[in-house]
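What follows is one structure encoded as structure tokens, with my remarks underneath.
A single protein chain has been omitted from the complex, and every remaining protein chain is retained in its original position.
After this line comes chain A, so read on.
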Amino acid sequence: MQVGILYSRIRKDEKLLLSELRERGHDVVKIDVRDLQFGLDEAPEIFADLDVVVDRCLATSRSLYATKFCEAYGVPVVNSAETAQTCADKVQNSLALAGAGVPTPATDVAFTKESAMESIESFGYPCVLKPVVGSWGRLMAKIDSRSAAEAILEHKATLGHYEHKVFYVQEFVDKPGRDIRVLATDGDPVAAMVRSSDHWLTNAAKGAETEAFELDAEAKKLVQQASDAVGGGLLGVDLMEVGGGDEPNYTVHEVNHTVEFKALNDAADADVPAEVVDWLETKAAAKQEVVA
């Protein structure tokens, strides 16, 4: 098949994908989005004859627009523009999860410091304040007291980009020092790992320890539901262990659409790039059927 990779930086993740594709004899077209002009009617020449395009743009805005254009040109793209749109924004992500009945942490969105403070006080301490866009755990704050809340809200209001004037306040989930990352293709788990850290942020990008994790039936079901809720695709689903008893055993924090998988590939037994390429092959085959 002919596979286009949209990128502006090649990381270990993209290299793993590229070498798996090439080893299988697929034609890979690397598409540096910084070089392109996207017209309204006609696709840039580089898109001709592609069976599937994989969006690996790091920058959210590039991801959102480039995938939109791929769809307008009739080129199948993973992930879809709809999925990118939902996942890129924490508010939309939370709404999609809650709307699909997926357990997700209690969340308030407020537009002023004053109303955000009311949310924070109603959640109690600690609680969490997150930017609505952003990644790798950046600019997330665990708020332990009213004075900390006042300082952070003041800083965000004064120094923040306008996007930081949407206050996303969330209950603090007292997880057992770890969270679970699942890589899934249209809801099918490929690999899962736990990320453990003494720090409350357990992102792999923040240096958390990782090890393989066996998903139980409930976790698998939630991964499928969370994937469907955002429109499916190649996704990273973040869960935390909670409750037990009559309560659900997990809560789903968010679904990531430009998922990094090098840490998972190291931690889990699965051959992640191989399984991702298997899935891409089915995507390309589905497109050929439609055309035929």
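Rule of thumb we're sticking to: contacts are C-beta pairs under 8 Å (C-beta built on N, C-alpha and C of every residue); 3 or more make two chains touch, one makes a residue touch a chain; residues count from 1.
Here is the rule we go by: contacts and distances are computed from a predicted model.
Protein name for the hidden chain, per its UniProt entry and selected from "B12 binding domain of Methylmalonyl-CoA mutase", "4Fe-4S ferredoxin", "Acetolactate synthase" or "Lysine biosynthesis protein LysW": "Lysine biosynthesis protein LysW".
Check A:Gly4, A:Pro105, A:Gly236 or A:Pro273 against the missing chain and you find that the one touching it is A:Gly236. Within the full complex, the residue among A:Ser8, A:Ser196 or A:Gln225 touching the omitted chain is A:Ser8. One of A:Met1, A:Leu18, A:Ala66 or A:Val166 touches the chain omitted from the figure, and that residue is A:Leu18. Here the missing chain is touched by one residue of A:Ala59, A:Leu95 or A:Val109, and it is A:Ala59.
One chain is missing from the display, and on chain A it is touched by residues 7-11, 14-15, 18-19, 30, 32, 58-61, 88, 133-136, 205, 236, 256-260.
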